[in-house]
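Apart from one protein chain that is not included, each protein chain of the complex appears where it belongs.
Letters A, B and C mark the chains as written, and numbering starts fresh at 1 in each.
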Amino acid sequence: MSGTTSTIVNLPDQRTATMPKRDYLNNEHGLLSWLFTGDHKRIAILYLISITFFFFLGGIFAGLIRLELLTPQPDLVASDTYNKLFSLHGIIMIFLFLVPSVPATLGNFLIPIMIGAKDLAFPKINLLSWYLFMTGGVLTLTALVTGGVDTGWTFTTPLSTHYLNTNVVTAATGIFIAGFASIFTGLNFIVTIHRMRAPGMTWFRMPLFVWANYAASILMVLGTPVLAISLVLVALERTLGLGVFDPTKGGDPLLFQHLFWFYSHPAVYIMILPGMGVISEVISTFSRKRIFGYTAVAFSSVAIALFGFFVWEHHMFIMGVSNYSALVFSLLTMLVAVPSAIKIFNWAFTLQKGSITFETPMLYAFAFIGLFTIGGMTGVFLGALGMDIHLTETYFIVAHFHYVMVGGMLMAFLGGIHFWWPKMFGRMYPESLSKLSAVTSFIGFNLTFMPQFVLGYLGMPRRYHAYPPEFQVLNVLSTAGATVLGVGFLLPVLYLGWSLKYGAIAGNNPWQATGLEWQIQSPPLTENFTEIPIVTQDAYDYEWLANKTEHEVTTVG
Amino acid sequence: MDNALVASHAHTHEEEHEHVALPQHCHHFETEQQQREAGTFGMWLFLLTEIMFFGGLFFAYLLYRNWYHDAFVAASNQLSIKLGAINTAVLIGSGYFMALGVWAAEVRKKGLLVLFLVITTVLGFVFLGIKYVEYHEKWEKHHIPGEHFDVSEFVNPQAYGLKETPLAPDMAQKTQVFFSLYFAMTGMHALHMIIGIGLLFWLIWRANRGEFSSGYVAPIENFGLYWHFVDIVWIFLFPLLYLINRHPGS
Amino acid sequence: MSEYHDAANVTNPEHAEHHIVTPMTYTIIFATLLTLTAVTVGAAFVDLGIMNPVIALAIASVKGVVVILFFMHVMYQSKLIKMTVGAGFFTFLVLLTMTLSDYISRAWGLW
Partner (left out) sequence: MHISPVLWQFLVKWLHASALFPSEASTIAPYTDALYFFLLLITLIGVVLVGALVFGFSIRYRAARNPVATQVEGSTLLEATWTIIPLALFLVTFVWGALLYFRIYTPPTNSMNIYIVGKQWMWKAEHPGGQHEINALHVPIGRPVQLTMISQDVFHSFSIPDFRVKREVIPGRYSTVWFEATDAGTYHIFCTQYCGTAHSAMIGDIVAMSPEDYESWTKQSTSGMSLAQNGERLFASMGCNSCHSGNAAARGPNLAGVYGSKLQLANGSQVLVNDAYLRDAILNPSQHVTAGYAPIMPTYQGQVSEDGLIDLVEYIKTLDNNYRVQQTLTTSQSDKVAPTTPGMVKP
């Protein structure tokens, strides 16, 4: 590397560049070769297609929600319909999009390669996981077309068990099954990371993306079953009249919330940790520098996972829990926020003394850092007991979680997709268009959700189909923002699809990145490595990379 | 090819594995040791999810038992301790033969393996049969939660020839919580048994073809883990549901 | 015992640690479990006050641990497996104690 180029994109000469003759995509042909594949990379692609579908479905619901909220009157849809809209928006976005987003696509694709393995430990279970996911998705769609479900994504009892006659059981079954897809993904990752690392790939040589997914996997394996049992009990209560949560039979409806949030708080970290992993990779690559405080970032992932199990009650502060235990949970909530701060600062300092370029993934990473900081800090507002009283169940929460989930995880996901797109398909996405869409979604995002913080403090409750007229102005801003945001999210699908055929050929390592995945051909072979690598260097070792590229041109195949 | 990156002793499987190349060996694993350990580890992780799954139910039980102790005692006394104890023994026996089955596979005794698996299955069916008898009794007594739930037996035990202390009507209502949990817990447990028996049929069929008597024991071993876990759940369910308070008097 | 120690070392080509538990051990465990079942049933009929559930649970725990250690071979497994099992019960304990922190202190009143 001479280091004089202003960009590190290192495309092969386009006149002579060729795609590798044999890769995981063209290795076998036909639909069946995809539907029965055991290849983690193909399963990742299957997942990518499915969750993109669900994202847009959820996005359309979001669009309808925002359209309805354009005016204070309940004029676009009936209130039942509105309730179904946000319930399905939440259910689809969380269980069918965000939870599997990074792990099941990028994680599936990359983790084995990053640690030098030929596949995940259990390829068949990996495939099974996708089928379970699809079954769950189809059931949710069934619930949708046969009349919808209007519980909200939180399924609060006794509302969900006794007072609604929509398809609660179908939707709950769908989530239950999709939950097992998530469990199996996590299980597969943990076993793979423990058992399949290449010789020399010690724990502290693993890329931080692997660490982050490892931490998220622990949460998936230990948290999801508790969601499963609480949904089973809801379903049994509806169908057979069991009385575990029913206050008229002596049950405690709060018990349901305890069980639900025991999963769903850790779930928010399932949703953010893999995204944080993406950010580590991207920041390091485009500043050409080892991540500042590698161990601190690695351990903070594990700390988030561990502490994540101790704070769920902060979703129930005003729900009638004991005030003493609210104190304990509030304190623990403050503790769990610290590791996230550690990560943010470590990323910022990775930039110091780097040699920074600003490709699209880097823009998304910057968006992540800014938006996640805002989203995370507003989480601290909510974790402070007295403050939460005023803010809870208002648009402040809606803004908080969209900042962390959309501004955080979705940005990270898009950044990751762009970053590894050349590896996945061997072709580059169009750079300037993608920069445009990154900027568009950043602006649109803030326009959509910043006004919601204000709305929330003003007191506008969430899940409201109609609202007092004085809130209109801010709602109009928000809806306008959502339109911009929608465009920002629609663009990537179009140009990424285009690039599959017409993008510039990427070559093995267009970013000059250090990960093992960049040392093999793009798209990779079905077996990833022709020979298992022996790892002698740490993660993000740019000197090793420079020496390596000096000596030979890397080709595999 | 980049030499720094590639194992100098890198072995491609066919050549280097002179020892055994079992047909079950998957190619993405370096060695069979690795494959086997991964399998066991994966199975254990799966069992962790089961711990948490039943954990939610156990917590619900713990909570309501403390809230409605009298109702739980009275309702629990409706369960047949005899059937419960027999079932415990049956299930432990089934676990015992499962363990023997693992051993038989390890020492490659095909006949014994099949025999042990069959006994395991039979005992599993016995357990479910007894469970059915118990459920049926609850049905007849209207002790299934829901619309037809009937508390008269608890309010007025003398009329039913029981020596129990009668419960106040409000407490008697809470027996429904007990039975809700009873059915949720034993039902989930029975569901696990049914899935397990399904798998057992499949394993017996494969064992009979000799698949597990040439050193490839992982499926048997891992299924064994599952089966024993289901045992353990019952080992806790039995005292919690049947033995809360059996001594006469209080 | 060593008679069954997989002399050919086939199930485990590279590491010889794999331990085959003998039927003898299994039988002893089986007998223990049955005895403990009898004990726990017996103990239920004796009035021990608050100790009744404690004893029942203690016995169940012993049985569970025995099954885990021997029937499920954790006794002979790597540290990783032992830690995994531990992690599962630890998380269950978190669920238990942290939720109880709410239910127990609700009765303390004031609010």
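By definition in this document, contacts are C-beta pairs under 8 Å (C-beta built on N, C-alpha and C of every residue); 3 or more make two chains touch, one makes a residue touch a chain.
The model shown is predicted, which means the values in this text are computed figures rather than measured ones.
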Contacting the left-out chain: of A:L474, A:A504 or A:I534, that is A:L474
Consider the whole complex, including the chain that is not shown, and state which of A:P12, A:G200 or A:G293 touches that chain.
A:G293
Please identify which residue in A:I49, A:V138 or A:I318 touches the non-displayed chain.
A:I318
So one chain is hidden, and I want to know which residue out of A:L11, A:M387 or A:V439 touches that hidden chain in the complete assembly.
A:M387
Contact with the hidden chain only, please: which subunit A residues?
3-8, 74, 79-80, 83, 150, 152, 154, 156, 158-159, 162-164, 247-248, 253-254, 287-290, 292-296, 317-320, 323, 326-327, 330-331, 334-335, 337-338, 341-342, 344-346, 348-349, 351-358, 366, 369-370, 373-374, 377-378, 380-381, 383-390, 392-394, 454, 457-459, 461-474, 476, 542-543
Could you pull out which residues of subunit B are in touch with the chain that's been left out?
68, 70, 167-171, 173
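Note that only the chains that are shown with their structure count from here on.
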Rounded Å distance, subunit A centre to subunit B centre (Cα mean):
35
Subunit B to subunit C, mean C-alpha position gap in Å, rounds to 14
At least two other chains touched by the same residue of subunit C: list those residues.
80, 87-88, 91, 95, 99, 103
Can you tell me which residues of subunit A touch two or more of the remaining chains?
194, 222, 226, 262
Complex contact set, residues of subunit A against subunit C:
194, 222, 226, 254, 258, 262, 309-310, 312-313, 321-325, 328-329
Where on subunit B is subunit C touching in the complex?
17, 19-20, 31-33, 36-37, 40-41, 44-45, 47-48, 51-52, 55-56, 58-59, 62-63, 81, 85, 88-89, 92-93, 95-96, 98-100, 102-103, 106-107, 215-217, 221, 224-225, 228-229, 231-232, 235-236, 238-240, 242-247, 249-250
Contact set on subunit C toward subunit A in their complex
80, 87-88, 91, 94-95, 98-99, 101-106, 108, 110-111
